[in-house]
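With one protein chain held back, the other chains of the complex are shown just where they sit.
A and B label the chains in the order they appear, each numbered from 1.
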Amino acid sequence: MKSYREELWFSTPERRGYLNITGQVEAALARSGIQEGMILVNAMHITASVYINDDEPGLLSDFDAFLEQLAPFDPSPQRYRHNRTGEDNGDAHLKRQVMGREVVVAVTDGRLDFGPWEQIFYAEFDGRRRKRVLVKIIGD
Amino acid sequence: MKSYREELWFSTPERRGYLNITGQVEAALARSGIQEGMILVNAMHITASVYINDDEPGLLSDFDAFLEQLAPFDPSPQRYRHNRTGEDNGDAHLKRQVMGREVVVAVTDGRLDFGPWEQIFYAEFDGRRRKRVLVKIIGD
Partner (left out) sequence: MKSYREELWFSTPERRGYLNITGQVEAALARSGIQEGMILVNAMHITASVYINDDEPGLLSDFDAFLEQLAPFDPSPQRYRHNRTGEDNGDAHLKRQVMGREVVVAVTDGRLDFGPWEQIFYAEFDGRRRKRVLVKIIGD
């Protein structure tokens, strides 16, 4: 069994952002040389998500509105107890749970084994600083 | 390391549907001959989910009501920006994120290593056409 590890770094200019990282993951897979196996792509931070969905600007806006309705940004210590610690990102921890931490994708014939519209996104909910995504691949 | 790949195809008669696919996944596992490893089961479409929970009709109805409350079906371009592209399935993309894209299950002694009530479901949120689920198994 072979294994491969790579970190991807991102910094979004706004607090929240949605980045299509499929090309970077495909490049890591090519560097690994692995033909058959599984690839794990996960946020290494707890206020960000990695998820798979469509790359359509209206949809990204719908995701953002949906998450903001479920867990609105509110830096005050009233709404989120987490913000009583001096943090202002209680909402970001909740948004990340809804969207998920990680995806696992099949590797077949050296490629991401995807349906027609699947794209991997990094979703940032507390940005404006450098944060990491882990790519780990195992297989042959 | 061995690997095995199979696609399962589904078409639900209604827009939304919840199908217990545990038997089909077990059959794929048996065909693989893999005894120890991991199995990935994922929707290959971005308006459907694969999840694990109980097979009880009242619960399936509760899931559907819960998702419809969180992200109601609305084909108009007002509620979901995604529907300004001519699509009518903005709600389905949101429902899929809440329920998840994939499950990873341990394979032990050639079987799905499950607790007493775990069942694998395909949840369709934009049906009435043929769509796919990927089963990928790696191990020995």
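The rule we apply is simple: contacts are C-beta pairs under 8 Å (C-beta built on N, C-alpha and C of every residue); 3 or more make two chains touch, one makes a residue touch a chain.
This is a predicted model, so every value here is computed, not measured.
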Touch with the omitted chain, as defined above, among B:Ser11, B:Ser76 or B:Thr108: B:Thr108
Omitted-chain contact residue, chosen from B:Tyr51, B:Tyr80 or B:Tyr122: B:Tyr51
Residue in contact with the excluded chain [from B:Glu7, B:Asp74 or B:Asp140]: B:Asp140
Residue ranges of chain A at the interface with the undisplayed chain: 1, 3, 5, 38, 40, 42-46, 70-71, 80-85, 90, 93-94, 96-98, 100-102, 104, 132, 134, 136, 138
Where the missing chain touches chain B, by residue: 1, 36-38, 51-54, 56-59, 61-63, 66, 70, 98-100, 103-106, 108, 113-118, 138-140
